[in-house]
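Removed: one protein chain of the complex. Kept in place: all other protein chains.
Letters are used for the chains, namely A, B and C, taken in the order the chains are written, and counting of residues starts over at 1 for each.
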Amino acid sequence: MREYPFQQEFQVRDYECDMQGHVNHAVYLNYLEHCRHEFIKKLGLDYSELVRRGISLVIIRAEVDYKYSLRSGQHFVVGVILERVSPLRYRFIQDVYLLPEKKLVLRARVTGTGVSATGRPQLPQEISAALDKVS
Amino acid sequence: MREYPFQQEFQVRDYECDMQGHVNHAVYLNYLEHCRHEFIKKLGLDYSELVRRGISLVIIRAEVDYKYSLRSGQHFVVGVILERVSPLRYRFIQDVYLLPEKKLVLRARVTGTGVSATGRPQLPQEISAALDKVS
Amino acid sequence: MREYPFQQEFQVRDYECDMQGHVNHAVYLNYLEHCRHEFIKKLGLDYSELVRRGISLVIIRAEVDYKYSLRSGQHFVVGVILERVSPLRYRFIQDVYLLPEKKLVLRARVTGTGVSATGRPQLPQEISAALDKVS
Partner (left out) sequence: MREYPFQQEFQVRDYECDMQGHVNHAVYLNYLEHCRHEFIKKLGLDYSELVRRGISLVIIRAEVDYKYSLRSGQHFVVGVILERVSPLRYRFIQDVYLLPEKKLVLRARVTGTGVSATGRPQLPQEISAALDKVS
């Protein structure tokens, strides 16, 4: 397991499992989102407060490689690394590991940007400044 | 909008929208899954029956490019194309369009395979045969 | 099956099923909500537009009796009846039936009201007027 500037631990809840008894593949995107939002909160950016102020952070691309299926009750950790990929785009490298053995569960790359009220790409300077501290 | 061997229409439900008033990005994976399962049902493969028989179809990679955010009440269609990428792997090309104007909402590529009870890649011949009819 | 002023048909999607292979009990509240929102839309009330205008419709009580568990792919219908229970409160009587046999799946009673920006119960006259047409 590599080093990450931010990590978040979770436990699988039974309602997240599908009829195979595994966490449904879409649910991992919820885990990844929660980890990203907790990460940026530590950088001073509260997602829900940004929404109230009319600033939309949106996902424009997600790539996920699923390696192992989590099951009921398992504990896992999500690590996240942030990269700036252009003036307006940031990429979150996110990896999930089963605990305690740190077996790789999935690798994801999630690219986001900001959007103005009229739908044009736009990232307020306060957000760029906060993200650039760790990217 | 290109031609697809299978299409499924949906309408956004309010509980699928997040605090921005958009469909949450993870919810699209639910839509895509439902479309795939309806598609393979038409090919004679019932996902839930396969699960009961101990045959696991799993997603090993998903790539999604988000172009436009759906909102409350909007109607949309998911088109799907199937490609065989190796003896054991199939890729679903899935595109989502807003209706009625057919504006592109997202493009996805979802790769799946089968897994035996012991976790090894395995695809029963009946499944390969059914999928090969359209890939 | 009794008569309802509004009915909505659905089909179970596989991602709504839990590890027992049944629709998870919480998911029915999603179905019921979607049916209520489609019902009030027919009365001229668009839930998402009300939210944008700062009008909060909230659920204050839900009672659900589960009689039968829906499974993958099943079709069902939700019927809804509206009752005014006080100047500010409305109760939705909602019943779910498996199709085509109309076997009873669940009975629910969901009570809602409106809340002002400061959190006090409040129901704009346009909403009362629309709901009173069918209650």
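What we mean here is this: a contact is a pair of C-beta atoms (placed from the backbone, for glycine too) under 8 Å apart; a residue touches a chain by one contact, two chains touch by 3 or more.
The shown structure was predicted, so the numbers you read here are calculated from the model rather than taken from an experiment.
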item	value
Touching residue (missing chain; options C:I60, C:V85, C:L104 or C:A129)	C:I60
Residue, one of A:E9, A:D46 or A:D132, that touches the chain absent here	A:D46
For chain A, residues in touch with the removed chain	13-15, 17, 21, 30, 33-34, 37, 41, 46-48, 51-52, 71-73
Where the missing chain touches chain B, by residue	14-15, 17-21, 24, 26, 72
In chain C, positions touching the absent partner	19-20, 22, 24-27, 29-30, 33, 48, 51, 56, 58-66, 69
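Assume only the chains that are shown with their structure count from here on.
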item	value
Between chain B and chain A, distance of the C-alpha-averaged centres to the nearest whole Å	22
Distance between chain centroids, defined by C-alpha means - chain A, chain C (Å)	33
Overlap residues in chain C, where contacts from two or more other chains coincide	14-15, 17, 21, 72
